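The complex is shown incomplete by one protein chain, all other protein chains being positioned as in the whole.
After this line comes subunit A, so read on.
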C-alpha cells in the first residue's frame, strides 16, 4: 500500500517535471511533499463529495438501517416504536393480501419484461439495417418510454380499456363488419384482464431498451455477418449464431434493468385501480400494498418489513441474474 502511495506521486512529479521544463513551478518533489499533496487531494475529493456523503448517510443508508430496525417494531408515527421482534415477519407468512401482491407482481414481471425485450430487440434489428429516417423512427418508438410512467398515461389507459373505451369501440365496429356483436368486458374493471392491460402498458414502453439494443448492434462488426454468409448461414442462423451471442451483454443489462423497473411499478396500478389495487386485488402490486400499509393505515413497522422483503427480492434477482450470466453472457475473448 505504501509502495503504491509512494509510486504514483513520484510518477506524477516526473511528469510535472518533464512538462514544466519551460520554467513552470513543478519540479521533482521529495516523497514526503508528494504524500502531503495526496492528502490534500483526498481532502479536496471529500469536499467535492460532501453533499453526496450527506445524502448517502441521511437519505439512503441511514433509512435502510432505520427501516431494518422499524421492521421489528410496531410503529404508527404517533408515540414510540414498540419492539415486537419477528411479529411483522410472522404476519407476512399468513397475510393473504401480501401473497396476492407478490403473485401479481411476479406475474407482471415475468410476462411483461420478456415481451417488452423481445419487441425491443425485433425493432432494433429492423432499424439497424440502415433504414432511412432512423432518427425519426427511433424517436417515435422511444416517446412512450418517456410518458409511460406518468399519471396522465395511466388515466389514458383507464379510458382506452374502459367498458365503453377506445378498444371496445374499435372491436365493436370491427365485429359489426362481420355481423357480430360480441359482449366485451370492461378490461380494467374485470379481474381477469386488468393486469393484462398494465402488461400491455409496459410492453408499449419498449423504446428505452430498443435504443440500448440499437447501440449494441452497432458494435457488432459487419465482417462477422459477411463471413457467416460466405459460409452459407441463412438469416435465422446468422441471428442465433452471430447477433445473439455478441449481444448477450446488452440483453443481460436490459434484463436486469427492466426487471428492477418492473418490480417497482406503482403509478399505473395506483391510477388505474383508483388506489385500491382492484378489481378484487387483481392489480395489487407489491409497492401499492406497501403504500396502503405504510401511508394508508400507517403501519410503519409492517411497511418497513415489506420494504426489506422487496430489497431482498430485488437483490436476490439481481444476484441470480449475475450468477447465471456467467453461463450465457458472452463478453468476447
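Definition applied: contacts are C-beta pairs under 8 Å (C-beta built on N, C-alpha and C of every residue); 3 or more make two chains touch, one makes a residue touch a chain; residues count from 1.
Heads up, the rule we're going with is that contacts and distances are computed from a predicted model.
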| item | value |
| --- | --- |
| Complex member absent from the view - protein name from UniProt, among "ANTAR domain-containing response regulator", "4Fe-4S dicluster domain-containing protein", "Carbohydrate ABC transporter permease" or "GGDEF domain-containing protein" | "Carbohydrate ABC transporter permease" |
| Option from A:86, A:146 or A:227 whose C-beta touches the chain left out | A:146 |
| Residue in contact with the excluded chain [from A:104, A:121, A:194 or A:214] | A:214 |
| Sole contact to the chain not displayed, among A:31, A:62 or A:221 | A:62 |
| Contacting the left-out chain in the complete assembly, out of A:35, A:156, A:184 or A:220 | A:156 |
| Sole contact to the chain not displayed, among A:240, A:295 or A:330 | A:295 |
| Contact footprint on subunit A, counting only the chain that is left out | 8, 15-16, 19-20, 24-26, 38, 41-42, 44-46, 48-52, 54-56, 58-60, 62-64, 66-67, 70, 77, 123, 126-127, 129, 131-133, 135, 137-147, 149-153, 155-160, 164, 166, 169-170, 173, 204-205, 208, 211-212, 214-215, 253-254, 257, 260-261, 263-264, 266-267, 270-271, 274-275, 287, 290-291, 294-295, 300, 303-304, 307-308, 310-311, 314, 318 |
